[in-house]
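Left out: one protein chain. Kept in place: all the others.
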Amino acid sequence: MLDLLQVVSDGLLFGATYALIGIGFTLVFGVMHKLNLSYAAASLGGAYCGLLVLKVAAGAPAGLVFLGALVAGGVIGWLVYLTCFHFIPLSNPLATLMSTVGMLLLIDEIIVHVTAGMPQNYPAMFEDVMLHVGGFTLRGDLLLVFLLSVLCMAGLLALLYRTKLGLATRAVSQQAVAAQLCGIRVARVNALTFIVTGLLGGVAGAMIGAAVGALSPLLSAPLTVKGLIVTVIGGLGSIPGAIIAGLLVGGFENVFQLYRGVTERDFYVMLLLFAFLIFRPGGLFAPKTGRD
Amino acid sequence: MDFYYGLAQIVGVHTLLGLSAYIVLLTGQVSLAQAAFFGIGAYTAGMLTVLAGWHIVPALGAGAVVGATTACAVGFPALRVKGLMLVVATLAFGEGVRLFFFNFDYQVAKGGIKVGPLGGEGFRQIRYFPEHGWTTGEVMVFIWAFVLVAMAALWWFDRSRYGAVLRAVGEDELAAQSVGVNLTAVKVSAMTVGGAVAGLGGGIYAHYTTHIEHSNFNVLVATFALAYPIVGGLSNVFGTLAAVIFVQVFLIEGLRDLGDWRNLLFGALIILAMNLRPHGLFGRRRA
Partner (left out) sequence: MKRIAIALAVSLAVSGAALAQEKTIKIAGFGAKTGAVRSFGVNSEAALLAAADVINKQGGVRLADGSKAKIAVEFYDDRCTAEEGISIIRRIAGTEAIVAVGPTCSNVAEPLFGILQKKVDDKSDSGLQMPIFTDVAVKGGLAKISEWSFRNVPSEWTMYSSLFYWLKTRNPGAQTVYGGVEEDFAHSRASWYAVMKDRAEANGYKVLGNSKWLLNDSNFATQVREMKNANADIVAIAAHPFTTCGVLKEMQRQGVKPKVLIGLTSSSSMETLQGCAKQAEGIIIPTSFAPVTKEGKFAAETTAKFKGAADLHSMAAWENMFILKDVIESEKVSGNKDQLQADRRKIRDGLAKLKETKGLLGITKRTEDREADKPYLFVQATKGEWKVLHDPL
């Protein structure tokens, strides 16, 4: 029983990293009703850029690396918007789907060219990371990642519901044409959405790097898949949903691994997703407005 | 010369993969399950020629049938959801199938060595073509015979009433439904045809590479299946063929002389193509 509890708590904590990626997917989907498949790769790209801080100033504290990742993430987010969305008509979801696939491949390859594909050491948040409670252990750094994702959620919700930008964003997400008629510059709002999700992505990438301890281009595919699953289970466009779904997937994943072994683990994660699609097709927090 | 024949074989296999996604896309459904049907066809046909000693033609046919059956069975539950939900549902199904093959062992002893699929180690020695003395040119003609039949059939479908119905569903489901189109029947039938074409392509693929393993049927392959018709445009089957040639011949082999730039250009040129031709290379702007 203690085993199971330990496994679940390990998984829940690691799920915090999935949640961070899921928030980004869900935000773009909520605002533009578009899928940005390059998001996980762009987040990793931001995290890699953070490492440049160590190149310039060796021995810089981890916090500076994360800050670098945040800024780089925002810039990459804006570039993704410009190259994959700005010039493509919004009425054509397939074209942006493919342009972001192209971006995913491009970002991965740039990373590979700069690092020769070798894994890069990533600074941890702090040295001694384990909290011991009797025979039970918890990873302190992941607790922090979890708190951070809750903080991001609070920040995003405040941004969406307390600021003018948020109002404009919500207006665009509900009725882009009407918003435009009211004098909202839709393209600018969309670009800002990408910058905000990019900033978030940079943080997510850095947290993943810190949690894993190393970055590798190998991470982008599984993060993309997990991020999408989290988005769907959480309910498209729902930020709290993405967080809960992230933790849920992390926890279940570990339970499946414990009972069915690692080779069947992901198979059961897919079954979990199917169960949601059949019994709760809208996800945990289905948006109330009926627009697809 | 063999190199060009070999390249033509790759183009043929990928055209089938792309066409399987094309027909599903006509109904407005984005499916990432095509790599799974491709894999199912590959394992079926490979096992029939290697383990059961079948001739290649019935083996490929069986691959197509099994692919179609699976697609039909998956179509019913999966096509209840739409949009991103469907993308992720089919992605999950595709990964599920890949993981099935990852855990799938079925080996029999044949001539002193064990042959057949062996989980993560893959399925080697699917050597029907070289064992029967087929030259690269002959294999190319053989493959293209299937590709041309598939293209002609889909071209004809497209032109027929059936094609019109498919496109009507793709344009506006509600309108199609209100004039009496049975949405489920249309979507599932498109999925089934797609599954058959993918299964056929997979069977050929297995014999082309002689070795298959679960990672040959991953998300990236599923994404490419989708990329061909989208990059090529949904006007007709030739768009898909053009996109396959663009990717396989131009981006992969044609740019080889650029050395390291090739890999970077691969993604960049796909982005550029979508910016310049958002409705595909051969696409028409839809109303």
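A and B are the chain letters, set down in written order, and residue numbers restart from 1 in every chain.
Just so it is clear, a contact is a pair of C-beta atoms (placed from the backbone, for glycine too) under 8 Å apart; a residue touches a chain by one contact, two chains touch by 3 or more.
Note that the structure is a prediction, hence the values are computed from the model and not measured.
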Omitted-chain contact residue, chosen from A:86, A:139 or A:170: A:139
Of A:5, A:82, A:218 or A:275, the one touching the omitted chain in the full complex: A:218
Sites on chain B contacted by the missing partner chain, in the whole complex: 1-3, 5-7, 10, 102, 120-122, 124-127, 129-136, 208-211, 213-216, 252-253, 256, 259-260, 262-263
Touch residues of chain A, complete complex, unshown partner: 6-7, 10-11, 14, 17, 108-109, 112-113, 116-121, 129-130, 137, 139, 208, 211-214, 216-219, 221-222, 250, 254, 257-258, 261-263, 266
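What we mean here is this: only the chains that are shown with their structure count from here on.
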Centre-of-Cα separation between chain B and chain A, whole angstrom: 30
Residues of chain A defined as touching chain B within the complex: 29, 35, 83-84, 87-89, 92, 94-99, 101-110, 112-113, 221, 224-225, 228-229, 231-232, 236, 263-264, 266-267, 270-271, 273-274, 277-278, 281, 292
Chain A contact footprint on chain B (complex, rising order): 25, 30, 77, 80-85, 87-89, 91-93, 95-96, 99-100, 102-103, 120, 218-220, 223, 226-227, 230-231, 260, 263-264, 266-271, 273-275, 278-279
